[in-house]
Each structure stands twice: as C-alpha cells, then as structure tokens.
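Here's the structure we're looking at; comments come further down.
Missing here: one protein chain of the complex. Every other protein chain is in place.
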Amino acid sequence: MLRFLLRRSLGALAILLLISAVTFFLFYAIPRNPALLACGKGVCTQEQLAVVEHNLGIDKPIPQQYWEYMVGIFAGREFPAGSCPAPCLGFSFRDNRPVLDTILDRLPTTLSLAAGGVVVFLVLGLGFGMVAAWRRGTLTDRTVSSTSLVLSSAQIYFLGPLALALLVYNNQILSQPGYFPITEGPGAWFAGLLLPWLVLSTIFTAQYTRLSRAALIEQLQEDHVRTARAKGMGRRTVFFRYAWRGSLIPIVTVLGIDMGSLIGGAMITEQTFALPGLGRLAVDSVTQSNLPMLMGVMLFAALMIVVFNIIVDACYALIDPRVRLA
Amino acid sequence: MTGTTSHNERAGAKEPMSKRTAHRRRTAGVALALAGALVLSACSGGGGGGEPEGEDSAGPEQSAAITFGDEAASTGPAEEVPGATPGGTVNVLQETAPDHLDPAQVYVSHESNITRLLHRGLTAVRLDNEGNYSVLGDLATDAGQVSDEGRTWTYTLKEDIYFNDGSPITSADIRHSVERLFADFITQGPSYLQRWLANEPETYRELLPDGPYGGEHLPDSVLETPDERTVIFHFEQPQNDLPYALSMPGYAVVSAEGDTQEAYDQEPMTSGPYQIEEFRPGRSMTLTRNEYWEAASDPARNAYPDRYEITFGHTREDTTARLMADNGENQTTVTFNNGLDAGQGPAVVEDPQYQDRLVDGYQPYVWSLAINQQTVTDRRIREAIALAVPLNGVRAAYGGALGGEYAGSLISPLLPGREDDYDPFGKVANPQGDIAGARALLEEADAVGYELNYVHHTAPEDQQAAIAVENALEEAGFDVNRSEVPPETYYDTIGVVDSGFDIYRSSWGADWLSGSTVVPPQYDGRQIADGASNYAHLDDEHVNSEIDRILLIEDPDQAATEWFELSKYVVEDAVASVPVIYYRQTMLHGSLIGGAVFNDDVGTIDMQRLYVIQDGS
Partner (left out) sequence: MQVDPAGGTEMSIATKPAEPALVGRSPGQLMWRRFRRDRIGVVSALVVAFFFLIGLLAPVISALYGKDPYTRYGQIQPGLLNEYGYPIKPNGGMDGEFWFGLEPSTGRDVFTELLYGIRTSLFIALAVTVLAVLTAIVLGIAAGYLGGVWDFLISRLTDLLMAFPQQLFFVAFLPITTSLFVDPREETPVWIKVVSIIVVLWALGWMTLGRILRGVTLSLREREFVEAAKVSGASPWRIIRKELLPNTVSPILVQATYMLPSFVTTAAALSFLGVGITEPTPDWGRMFATAAAVYRSDITYMFFPGVSLVIFVVAFNLLGDAVRDAFDPKTVR
C-alpha cells in the first residue's frame, strides 16, 4: 500500500508539474501585456506599467519566471507589495495578498457545497438505482429510469433559477441560499445550502441512478452471482452481498472524477446561487484578468483531481480484495 | 464588472474622473429622493413604455448659498437623528470588496463608502435633519479660513482627535498625509490637491518626487505647519473649492508614525469611529468601534451602530432578494452600492409593502456619447449622430427607469443652474432616436455610408447599450465599426488623442456641486492630451474663453447658470457630446434600519446617520 501511494504520488507530482508549466506558459507567453491587465481597474501610466511589470517579475525571461514561481511554492517569495510564505501559489496584485490565502478562504464554501451535494446524490442516486434494478422491468423501474433520463439532461443554469422562483421567491418553502460558516451556526449553514445541494444533486442523482442501475444489472448477470443464486442463496442476500458490492467499482470511478472537479469549484452552481466559493473566484478572476489568482486556482483544482484519482485507486482494493495495488 | 461599480471607473490618470464630493443645499433633497420612488411606482402602473416623470414636479428650484460650517457648526457631537438609539450591528451587502484600504488610494465609490466610516479628513460634508448639506470642519475646527483671495487656507486642528492606537493627530500627520500623495505608489486617489499645490496639472509629482520618504519636505511656501495644531496651504491660483476637495476620502489623514508605505494599504490606522477588526479580501470585513474616537469632536458622524458586518460578493440580484425577504439578519441589513437589479426591481417599486424601505436618488454621473471633434469634422454629421442615438436603447441596458433617466443636458440634476426641461434635439421626448431626421442630415451632407469607429468596453450593459447605438446609427445611414476593449483598459484607450475612434461613451460625474468640475475638465481645448479627459477633443475658442471667464465669477449662483449656458453650447452648437442618461440608484434596506436617507453627496444611502431600531419598535 505504501509503495503504491508513493508511486502514484510521484506520478501525480509529474502531472501537476506539467499542468503548472502549460498553464504558466500559456498565461504569460501570450502576445499581450499581462501587466496592463494586472493593473486592475483604473488606468496605468507607462511608469506604473513598469512598476507592475517589475512586481509581477515579467520583465524577466519566461523560463526564469517559471523557475521563480516553482521555487516560491517550496520556499516562499517576497514581493515589493508583501510577502508570500511557502507554499506560495502566487501573489495577487489586485488585492496585494498571497493567492493561497484567498483560496483557503473560499475553500470552506466549496467544500460544504460539494460534501452536502455528494451525500444527497449518493444516497438518492444509489437508492433509486437499487430500487430500479431490484424491480427491473416493472412500472417503478420505467418511471425511475425515464425520470432520471430527463433530469440528467437538465442543466443547473436552467434548474437553478427555476427552483429559486418556485421554492424560494414564490412560495417561501426554502430560505434564500447563501453561505454561512458552519462554525457560526450549523442551522444557518444548512438552511443556506439546502437549495444549492438539491439543485446540484438533482442532475447528479439522475446520473448516478442510471449508473448504479446499469452496474447492478450487469453484476446480476455475472457468473459468480448466478452461481450463488443457483446454489440456493436468497435473492436479497445475493443482491446485497454480491451484486451491490461489485457494482461499486464503476460508481467509485465516476465519483472520484466528480469529487475532484466539484472541489475544484462548482462554477455554475456557485454563480447561480451567489455562493463565494472557488468556482466564483475563478470566474471573477477571469473577468478581472487576475492571472496569478487564476493560475493558483487552476493548480489547486488540478491537485484535487489528481488526489481523488489516487483515492479511487486505493478504494478499489477496499471494495474488491482481488485488486492488488501493485 | 456589473452594476454600479462599472459606473465608477476612473478617467485618465492625471485627471481623475470625478465623483462629486460636496454640493450645496437642495431644498427638500431627501424628501425629493423618496418622492422619486413614489413617482416611479405611480407611473409604472400604466406601463406603455412611459417616461418616468422625473423630478420636475417635485423639485423646488435653486439652492441657497453653499454653507461652510463655522466653528460652532463644526463642533461635535453630530446632531442627533430623531428616534435614533446607539448599539446593534448593521450588515452591509456589497458586490466588490475594496482593493485599497490606504485612504490616499481610495477614489471609487465602493471603496470610499466604507472609508467614510473609518477615516477622517480636515473637512467633511454633513446632511442634516432638514435635508441641508454643509461642509464642516472635521479634524479641523471649521471648514477653513481663507485669505489672499482664495490663495491661502488656514486650518486649526481640534484637540481631542486620535488614531485608533491612541496617538493624537497633529499637524505633522496632516503634513505627512499631504506629502505622501506625491509618492510614486499613490496612484489611485484624487489628484486635485496635488495639482493645485504644484500649480502643474500634468507633472505635479516633480514637486516632491519621493514624497516625504526621501527626507525632503514641502517648503513653507506651499504647506506650512507652524505648530502642532495649525496647517496652512498656499496656492498660486485662487482655490475656492478647497473645503470640498479636502472632504474627499482620498484626503483623509494618515499617521506619520504608523505609515508603512505600500503596506499601509493592507493595514491602515483609522481616525474615524470604527476600525477594521478583520478583513477577508473578497469575502467580508468587520468594523468595530475605535475606542479613541471622540463623538464630541466629530460633527459629521453619528456612529450609532456598535458594529458593521460587511460581506462581499453579493450580486444585485442576491442583495435585492435578501432585502425583499427581510428576515433574520436581513432586517438589519443595508447596501451601499447594490441598487435594485433589473429582474426584481420593477416588482419592488410597484409593491406598496416595500415603499417605506426604499431609498432613491441620482448618482452624479451622466452617460454621454463623446464625438471626436478631430475626426468627425462636419457639424451636420455630428448632429445626425446626436439625432440618431436611441436614449431608450441605452437606458434599457442599465435597467430602464430603474437605472437612469433620459438626459437632455450634460449637467446632472443634482447641480444647480439647470433648465430642467432642456431638450435641444427633442430626444427626451422621443427616446427612440430620430432616425429619419438623422438620415436627412446625412443626405444633406452627402455622407450616407459615413464610417464611424465606435469603441466600448466588455461589461454586459456597455455591450448592450453599444449595440442599440450601433443599430440606430446604421439605420440612419452610418457605417459603424464597433470595437470592444476590456474595462480596465477602456479609459486608456479612449484617452489617446489619435486613437482613431470617432464615438465612445464617457460617463462623467461632477466632483462637487459646480459646473467647474464638469465643463472645464471635459471641454477645455487647451487640455487635449493623451490620457486627459477632453475625450471629445473639443477645441473651440468660444468654449475656451468662456471657461476662463466663468472660472473667475465669484457668485456661485451666477456661475452655475453660466456653466449650464456653456454646456448648452457644447451640446447644441459644437455637438461634442450627446447626453443620454442621468444614472440613478434605488436601493432597499432592512426593516430594522433607521435613519436611512439618500445622501446626494455620497450618491447612496447616508451611512453616517444609520441606526438599528432596537426591540423591533
């Protein structure tokens, strides 16, 4: 297990290094002056531009800039406008603050959104999938299947405003969405995130319903499951002990991908419900042309994806003892 | 870059675009603001694309002479707001977090609105219970003692004034605050005072290149601090507007001892009633009381609440929805910058249940389309542009009647000396634009198919407005090439003299209640330069000589009328700019907020008068 983790971590590190390089070069090597955009609002005179260029370090050759960026991650950096302790993911000149501080500030919102959403769609999605598979071919199955087909084709930017109009504004069934730290009151936290969770997980629930139903049905046709059934084991036992366990592998794979990207920021959900998470930070950074911030968010999100990939692989071993992490 | 903050972009680096900071009394200003909301709702019932009635019916005319507060008026504490009780927490919903906390870097309104709670300057503008505005001494004992025909201004500091670390504020701090304005890193704040002191519009920094940090100081012939409590400014030209300028948040006091230069932008010391307990950029800011602030020394701030909890990242939609809900914390919530959004706004102003929670008024900005005089040289073509521009198309982009009112002149309704029904091209009456008239003029000039290079920026409302303008112009027979640039480079782009662009928006607002902060900065032909704010590049002898003449007029009422006359010449004869809309701001506040009135001076709800209604009474 330890060797596996070590090996995968090295691979992940290589990927992250490459991503950072690609992003960095695309961001800073383009034929326009990033300093002009980094000036923020207002206008830059030539002399201010020179100062900004110097502050950004873009008066140096790009490979050297990249090297300094990489060194900064491990050793921290000093900028005229402030210091950026390790791990320094960059320094935002718009608000004169290390990028990582802002990312960590936004992270709880995104984590809360992702965690709650995952709980809802896993419980509902796997539940519905099991019901549909158990009662395969019946009216229940057909209802669940077709509903989930339609819902999985819906989009958050359509469902979100619709749900807000129906559940919040016109009927006051749910309260206005918003983020309140769980430390300041779990009640407010829960109430503020309930609608975003529901909307976010509606589409995921539909997808996981379809996924788990198909995986279960496939499992039920596997030889070992059929053998067990033939040997006289009860349908219920076979279903839950063998088929269900086997169906988890594809689900965990997809879940890993989804978790990784959700924690990198659920942009559309955060935008729709005005939640100050990483996704909105990214969108705001784009509209403000805050390249250092964008670079940091990109690296952080890539890290999450890579980490969850490793977790998924480790989970395989837990689910199916036959998988060896060699 | 949506909503109000985009209206607050700055103009050229040397000529800060303007945010009116003081203006004279306008009778029943507050009542007027509230009446505006009612008028708005009254005429919307009929629908039919009707015009908002505007303020014509409500506004008793001119203003009394401007009030400069004497020593008695400038002595604290501030006049009590009727019914107000101290204590409680006010929540503030904002869209954009301040990028700057150093007062000298503060200019745009979403930053200055917060700064007004934190910092004090030599003077301040106060809206009193009767709705009158006056410039008072804030740190100083009065609005300023003038001599030498406006060339020398003397201020005496009060005694019980302190920074939030308990250190007293002395004339050395004022000197330091002024001198550091010349340092390289102070780039975002206003530059009036610096230019006046240096008597140099462009190169004022040469007066003190490193600020006070190289050991150099301003000579006594410019700034004198003979003792701990006296500050004397010497100017080469008369500067009768100094008390207004000094009330700008950008000229608030910075501690000489505590100045950390660039780092002051993260952790400033404060002199006002509050200090920053915690600031999470982009997220939230908590203001708590500054224990060293003495109410008895402050005539301008009531500072009733114990705390301000400011949160950022709220869109206008989100803000309006929360304030409409008016539950829990939202009952004690206000916003400084988030006007009603276009989606929910109409429902709010038409629903009687919200009427007593609405605050409504004009922002100081006028949306106008500058016509480059150097490239579009035929007056008939310029008039054709003026006729064709669809006021309704532009206003629709800013939320219709909620976002603005059709403009006939370049002078905001907040300023005196106006003719309220001035509408030279009949555009207010016919906001679709006069396409046929424009085409006739083009044909007369034999210029059908005339090419116009039009630049705007990429914020959604600017795009939408530009498309309406483009459509109308093309229909009238122009050939429009539309370009767009990012908002952050917009004023840079249009500030270049040979930019090659023919038409572009320039939103301008007076810095204080005088046409002198509207006409000369925009239309003085001797100030055409890259980065200067004469975006129309108008160089007209009549305008130039009139500017010189009117600047010397001492009677403010007469000057106001004359400025308006001159602005009429700019619109009608020179056709240098097409006035389109006067921006307006309508906001909701929570039901447990008291003292909420629109302050024309800050262009939003008056944050100094707010209080929390205790026990729900």
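Order as written gives the chain letters A and B; numbering starts at 1 within each chain.
The rule is simple: contacts are C-beta pairs under 8 Å (C-beta built on N, C-alpha and C of every residue); 3 or more make two chains touch, one makes a residue touch a chain.
Since we're looking at a predicted model, the values are computed, not measured.
Asker: Can you say which of B:A78, B:L402 or B:A536 touches the chain missing from this structure?
Answerer: The single option touching the absent chain is B:L402.
Asker: In the complete assembly, which of A:V99, A:L113, A:M130 or A:A215 touches the absent chain?
Answerer: Within the whole complex, the residue contacting the unshown chain is A:A215.
Asker: Determine which one of B:G131, B:P201 or B:P486 touches the chain that has been left out.
Answerer: Of the listed residues, the one touching the omitted chain is B:P486.
Asker: Give me the chain B residues in contact with the hidden chain, please.
Answerer: 43-44, 47-52, 317, 341-347, 390, 392-393, 396-397, 399-402, 432, 458, 460, 463-464, 467-468, 471, 481-486, 489, 493
Asker: Can you list where chain A touches the absent chain?
Answerer: Spelled out for chain A, the touching residues are 15-16, 18-19, 22-23, 26-27, 30-32, 36-37, 142, 145-146, 149-150, 152-155, 157-158, 160-162, 164-165, 169, 207, 210-211, 213-215, 217-218, 221, 250, 253-254, 257, 260-261, 264-265, 267-268, 271-272, 279, 282-283, 285-287, 289, 294, 297-298, 301-302, 304-306, 309.
The working rule: only the chains that are shown with their structure count from here on.
Asker: Approximately how many whole Å separate the CA-defined centres of chain A and chain B?
Answerer: Chain centres of chain A and chain B, defined by C-alpha means, are spaced 41 Å apart.
Asker: Chain A touches which residues of chain B in the complex?
Answerer: Within the complex, chain B touches chain A at residues 1, 9-13, 97, 99, 108, 184-185, 187-188, 262-263, 265-266, 280-283, 312-315, 317-318, 321-322, 325, 327, 330, 486-489, 491-492, 495, 531.
Asker: State the interface residues of chain A toward chain B in the complex, per the touch definition above.
Answerer: Counting only chain A, the residues touching chain B are 36-37, 39-45, 47-48, 51, 80-82, 94-97, 101-102, 105-106, 168-169, 175-176, 178, 274, 276, 280-281, 284, 287-289.
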